[in-house]
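A quick write-up on the structure given underneath.
Let's turn to chain A:
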Amino acid sequence: MASVTLDGVTKVFQDESGDIVAVDDLNLEIRDGEFLVLVGPSGCGKSTTLRMVAGLETPTEGTIHLGNRPITNLTPQERDIAMVFQSYALYPHMTVRGNMSFGLEESTDLSDAEIREQVEDAAELLDIDNLLDRQPGELSGGQQQRVALGRAIVREPEAFLLDEPLANLDAKLRAEMRTELQQLQENLGTTTIYVTHDQTEAMTMSDRIAVLNDGELQQVGTPLECYHRPNNQFVAGFIGEPSMNFLPVTLEDGTLVGEHFEYSLSEDVRADLDGHSELIFGIRPEDIDIVDSPTGAHEFPATVGVVEPQGDENTVHLAFEGQDRTESELTATIGGMRSAEEGASVGIELPENAIHVFDAETGNALHNRSLQDVESDQPLRGAEPA
Partner candidate 1 sequence: MESQQDAVAGAGTDERVAEDRYARLRRFWKSDFVRSAPYWGIPLLLMGAAVYGGIIWNVLISLTDYEGFLQRPDYGSLDLDMYSRALSDSAVHLTARNTFVLLVAFTSISLVLGLFLSILLDRDIRQKSKVQTIYLLPMALSFVVTAQFWLWMYNYNNGLVNTVIGLFGLGPYNWIGNPKLVLGSIIFALIWQFSGYTMVVFLAGLQSISDDQFEAARVDGASIFKTYWRVIIPQLKSASVSAAVVLMIFALKIFTFLYAMFGTYRPPKGTDVLATLMVREAFMLSNWAYAASIATILLGMSLLVIAPYLYYQYREGAL
Partner candidate 2 sequence: STADDGNGNGNGNGNGDGTPNDTPLEVLHAWTGGDGADAIDKLTSMFEEEYPDFQTDFRPIGGTGNVNLDSVVARRLANRDPPAAWQAWPGANLTQYGGLLRNISDVWEENGYTDTMNEMAAELSRLNEEYRAMPLVSHRMNNLFYNVHVFEEAGVDPDSVDSPSALIDAFDTIQTETDADPMTHAMSSTWPTLQLVFQNFLGMEGGYDAYMDFIEGNGDEEHLTEALELTQEMLGNYINDDASTISFTEGNSEMMKGNAGCIQQGNWAYGMYRAEDSGVEYQEDWDWMAYPGTEDMYMLHIDGFTFARDTETPVKQKIWAEFLGTKDAQVEFGNRKGAIPLRTDVDTSRLTPFLEMTADDFTSVDKFPPTIAHGLALPPEPMDAAMSAIGNNFMGPYDVEAAASDLLDAAAMQES
């Protein structure tokens, strides 16, 4: 086990149409034993980053260390890193045993008996010991996934790299494997970089998340840090589903003025926004409260648009008063037991302690929601560890 450190790593691809900067001056340390998830939209450079760590691509600039060992210019064979591919990349012509032994045969001097033993141990750990003599083609998606993991585990590498390993599974199996993978990593304690663009995975599995966009690192932090204290509008919008509501506003005399609403700010918040005027107002759907009619300071009259019941909760599209219903700008989620009828006039509350404000130009977060307030409002129960 070892930490993985990327120092100013840049990768530029040459293309007919010119240069493509896939990864741009990336500085990132994955701590020894940590489970780091790399997220970001398609094409943001996640796979490229991973492949540079694996040695399948050479960085254009920058260095990569595994522990204290510089590995930037080593071949994959020399790195002692295992990788699980999105497609699993199982060797279709070998049995499960063959797949799992291959790496040991090629990269170690172990005797056949030792290899056999290690493979069987790993297979037992993953509960695939009864599949050892099957061919990958005869396995279900989940089983293949496990074999791919097994192939990585059996080599006891310094670090695991996983590139969207669950993308090919259906929802149920994905949820299952997610938990399993997480537990496995906890048990083995191997440094892991996990690439996904599924934010459920990012949120639920990681010790820390690194959010990439357009080859640039946007934020590194725990899942909840990223959710509640996003560095910028991109992170705020990317994490959370349905995603955060964004409304363009201008700051005028301590009040945020949008096209259809005005939002007065408290002193605290105002202080954060000093010197900026073109802003983006943000609030998460679950923080919007629907009331019978607007009364308080941060309550506004609104009309209900389409309502999408989902059983456990309902997604409600809302339009400010004076706005066409079909152009609803806000999405709110409310409990599944509460209902709202399309066309109804309601009030919506946008609590000040839940709002985010971003610079319209740079997208940087100027103000994030308060957490203390909320937490003291609804004290965490049962929080003392057993």
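Regarding selection, all candidates are chains of the complex that A comes from, given by their letters.
In this section, a residue touches a chain if its C-beta (ideal position, glycine included) is under 8 Å from a C-beta of that chain, and two chains touch if they have at least 3 such contacts; residues count from 1.
Keep in mind that this is a model prediction, so the values were computed, not measured.
Trainee: With chain A shown on its own, which candidate in 1 or 2 touches it within the complex?
Mentor: 1
Trainee: Under the touch definition given earlier, write down the residues of chain A that touch candidate 1 in their complex.
Mentor: 51, 54-56, 75-77, 81-83, 85-89, 91-94, 102-103, 106-108, 151, 155
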